[in-house]
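Contents: one structure, followed by commentary.
All protein chains of the complex are present and in place, except for one that has been dropped.
Order of writing sets the chain letters: A, B and C. Residues in each chain are counted from 1.
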Amino acid sequence: MTTVAATHDVGHGEHAPSGFWRKYIFSTDHKTIGIQFLFLSLFFLLLGGILAMQMRWQLGFPGKPMPGGGILPESMAPGGVILPEYYIQLVTMHGTFMVFFAIMPLLVGVFANFLIPLKLGAHDMAFPRINMASFWFAFAAGMVMLASLFVPEGAARAGWTMYAPLSARPDLSGAELGQKLWSVSIVLLGLSSILGSLNYITTIINNRAPGMTWFRMPLSVWSLFITAILGLLALPVLSGAAIMLLFDQTIGTHFFDPPAGGQPLLWQHLFWFFGHPEVYILILPAMGMVSDIIANGSRKPIFGYHSMVFAIIAIAFLGWIVWGHHMFMSGMNPTLGSSFMISTMVIAVPSAIKTFNWMGTMWRGNLRFHVPMMHAVAFVAMFVIGGLSGIFMAATPVDMHIHDTYFIVAHLHYVLFGGSLFALFGAITYWYPKMFGRMMSERWGKIHFWLTFVFYNLVFFPMHNLGMAGHMRRIYDPTQYDFLKPLQPLNTFISVCAFLLFASQAIFALNFIISLFRGQKAPQNPWLDNGLEWTLPNPAPHGNWAQIPSVYRGPYEFSSPEVEEDYLPQTRKLPTDREPAVLSSGAPS
Amino acid sequence: MTHATASLMRPPFPAERGVDAHNLKLGMWVFLASEVMFFTALIGSYVILRFGAPGEWAKPGVVLNIPVTAFNTFLLICSSVSMVKAFAAISDGDQKMLKVWLLVTIIGGAMFVGIQAYEYTHLIHRGFLPSGVREGSELAELVANGTLPAATMGLYGSTFYAMTGFHGFHVTCGVVAMAYLYLFRVRRGKYSQQDYRGIEAVGLYWHFVDLVWIILFTIVYLI
Amino acid sequence: MRKVGVAGAFAVGLMALAVAGSGWNGAQAGATITGTIKFTGAKPVMAKIDMSDEPVCKAKYQAPPTKEDVVVNGNGTLANVFVYVKAGLPATYKAPAAAAPVVLDQDGCRYHPHVFGLLVGQTLSIKNSDGIAHNIKAKGVKNRPFNISQPNTMTTPRTFTASEVMVPLECNVHGWMKASVGVLPHPFFAVSGTDGSFKISGLPPGTYTIEAWHERYGVQTATVTVAGAQAKTQDFTFAAH
Partner (left out) sequence: MQWWLPVQASTFAPQIDGIFTAILIITGLAFVVVEGGLIWFIFKYRERPGRKAFYTHGNVKAEYIWTAVPAVVMVGLGLTSNHYWNEIKGRNSVPPNAYPIKVHAKQFEWLFTYPGPDRRLGTDDDITEVRNKLHVPVGQPVVLEEESEDVIHSVFVPAFRVKQDAVPGMQIRAWFIPTLIGEYDMGCAELCGMGHYKMHAKVTVQSQADFDAWLAKAAQGDIE
């Protein structure tokens, strides 16, 4: 039932698109764009996983031919044995695909696009066409990066951080076209992300339904708003740096070329000035969605809503002044190291506040363990480990030992995999009915959860010990070093568990695909949640609401004494509620 | 429900109070924030590279032609003024004067890009490349006889072409956008006193590009 | 139709003649240039290479290995000098297709041979018989540079597309490992051996510029005119500096 949205907003009067192309490919509907981002980034998530498995094979069984390695070209893995230059491509592209083309689009591309208009009560994004352009730039960036895997000399190989001069000089890295394609793809992705962010910010500021005041917005929208601001201000710096790198690689400029006065540290400063806000872009949306899911699962209002909002803002603001903690050992001035250490120590505090608030939400709650709630609680449990292991690195003397070792790899996987990816598994299961009108299977969801949770910890926790022993990052063959030989059984154990972890993701993939067609039909409000999006049918029609709804309360009024059910939707008008004051602009509502 | 006659220059309705600006204006301000960060990256790198340069920097005016660029700067400032006139015209509902002043602005912008392009070809002809100084060119002799510092000419070329190149690109985008508005919106009378949001947004963008050029002109050409 | 057939046969005959004539293959036909590379001055002392870090390579030597930049033979002649025809070949000359690939062996953390030549398009099979990690970086200018690694015993084929004298090869893991390859469109080249002598044979008649290239002492050229199956001698002398 498609209803014509009847207000005078720009571009909402037209009918729902009918043709296949306008409806699914070149659609300006924020929900379709969200789903397009979903399929694109799930593909890249799978690709990143496959690259990781090849890395784990080489680390677990150095020099042995990889089963199925025969399909790889002779220049990369003769007879299935991975070569060092192919290994550092795997390292680089695993990091690049996962960070830029899987987790970031999944969190920001999918859920900002899908949730913001639905949760704020808007017809669509402020600029639907720019929103479509943002997807197609991300798609182009993804295809360019994908193509760089198959170019003759192979893909980029200077780590996802692409430190110059290794990334800038093909004679030193061994790859010319692959490195240039990396830079081009990142510039395109930067553009896509800027267009997306400006859309989300404008929609959140100006297009909230009447009554949806700033402090009645759900925390997921708050975190997406702050993430959009981080993205808006950080991505241009990365695009600028990638452009300078591209110029160094193509027309021979000298930005990062030491003999001609260029400074390799300039790249590190630019990259990490973007890099740290980027890692908060990768975690804040997950924190927001987890707050929504935990409140829903505990049937209890979020504990300390205002302090959660201020914690997000504090994380975002502090995120801009800590980038130097990635460069303690890089030859940067040590006194700078001290100031970055203090700001890094301070940034641990908002994370602690959020963690305790999640626990406060569950305290004396009525915990209902549907699959999203399990993932959300696992997020809190794993993010705590990731956050705590971050403190070891903030202490600069300790960082001297564990910088660029597997301790860092353990930390980043605990916050990115244990954090963002668990939250994403939960969020995809939670909003799947709103996207596709069907429920994902609860049984298979739980099986997938437990397998992933167990194997995930078996893979990444021992990496802390590898790091403490001094195992450097991005090492093709650890058995070259006498002090790493006793650790080789650990590496093999981690690799085996990694294969099992990867295998158990098949359950999620099958559950996701089969439920598209044979999943149980979704009721109107499957999770009994208060959000505006659950007042719409599943899946939601083009233009969302015919009449913009009015909002009477915050999003977390669970177990409210005013009603006997344990949830109270934001749009439900109780006798005691006043009609929200609407901006008078002379136009009939 | 027909389209309301009320002015579209207000934020969308019905909505909770946000910023007192229509979506396009708010969107342009947010976009300009990201552009500020982009140029901060480029100019910041220029500053760091120049202060950390292994030798002293080339004197102003030796390589770059200051008089022509000064005129070019004046031209861009004038086109900013004509943009304000265009905006003032349409806010009083005067579509004819909007057409005139917008055309003046487009021509001003196009001339700026033209002069910049001419400057580039002239510089490249004299041997000034993004990678430094071409051997056997006129500038190579200046480097040889010491008027130009050999150690930093590589950086001098890289930073100059990156910053002014990208600024030129942004000016070109502005000219194209204004030409598009002129041909497909202004000439078809789409803008009225009730709705001139497009002009307001492009005007914001144009003033931003002009402001960036003033900063660039000072730090690249004059010091 | 018949007229075409006759013309066709005649054309093929002509072509075969041309190919036979210009191919001039076979060492026995054609002129030969031989000579020795004399060396005057003090014989430079080559630094010892410390291979203690790679026991596999170290075990392959009794006396500690030394660098191979300058190899002066017992009889006062210079080895590893690349002598080749630089100019003078008739324009119509067409090189025969390269037959067997040239093998560059990495044995005992050293390149064997240290200086060698091959035809454009001929396969260079790079062999790692040490079983430990080497990487091979070819810093060509006309040829596209490449940088490949061989973590254990394996052979990697590569070809060079452009004529270039010389393309330096190096291993970055072992800084002392250096080699030079001369890529030429014709087979008229030789490398002076342990007796300092070289022999270029199968030359069609003509006046040729011969160049002798040495890693450290640079190049020397000479002009030689040969006719029929004549054997000419052309010596070069490099002075130590």
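Following the convention adopted for this analysis, a residue touches a chain if its C-beta (ideal position, glycine included) is under 8 Å from a C-beta of that chain, and two chains touch if they have at least 3 such contacts.
Keep in mind it's a predicted model, so treat the numbers as computed, not measured.
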**OP:** Give me the visible chains that the unshown chain touches, in label order.
**Re:** A, C
**OP:** Out of A:46, A:469 or A:514, point to the residue that touches the absent chain in the complete complex.
**Re:** A:469
Subject >> Options A:17, A:80, A:304 or A:526, residue touching the unrepresented chain >> reply: A:304
Original post:
Of A:348, A:447 or A:536, which residue touches the hidden chain?
Top reply: A:348
Subject >> Chain not shown: contacting residue from A:64, A:129 or A:401 >> reply: A:401
Subject >> Of C:59, C:87, C:173 or C:227, the residue in touch with the unshown chain >> reply: C:173
**OP:** For chain C, enumerate the residues touching the unshown chain of the complex.
**Re:** 47-48, 50, 52-53, 64, 133, 135, 147, 149, 172-175
Subject >> Where the unshown chain meets chain A, residue by residue >> reply: 83-85, 88, 91, 157-159, 163, 165-166, 169, 172-174, 258-259, 262-265, 298-307, 329-331, 334-335, 337-338, 341-342, 345-346, 348-349, 352-353, 355-357, 359-360, 362-369, 377, 380-381, 384-385, 388-389, 391-392, 394-398, 400-401, 403-405, 465, 468-470, 472-478, 480-484, 486-487, 489-490, 558-561, 566
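Note that only the chains that are shown with their structure count from here on.
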Original post:
Based on CA centres, what chain would you say lies at the far end from chain A?
Top reply: C
**OP:** Compute the distance, rounded to whole Å, between the mean C-alpha positions of chain A and chain C.
**Re:** 56
Subject >> Separation of chain A from chain B, taking each centre as the mean of its C-alpha atoms, in whole Å >> reply: 34
Original post:
In chain C, which residues are in touch with two or more of the other chains?
Top reply: none
Original post:
Which part of chain C faces chain A closely enough to touch in the complex?
Top reply: 133, 135, 137, 139, 145-152, 154, 156
**OP:** State the interface residues of chain A toward chain C in the complex, per the touch definition above.
**Re:** 63, 74-75, 78, 81, 83-85, 153, 170-171, 173-174, 476-477
Subject >> Complex contact set, residues of chain B against chain A >> reply: 1, 3-8, 10-19, 21-24, 26-27, 30-31, 33-35, 37-42, 44-45, 48-49, 52-55, 129-132, 151-152, 154-155, 157-159, 161-162, 166
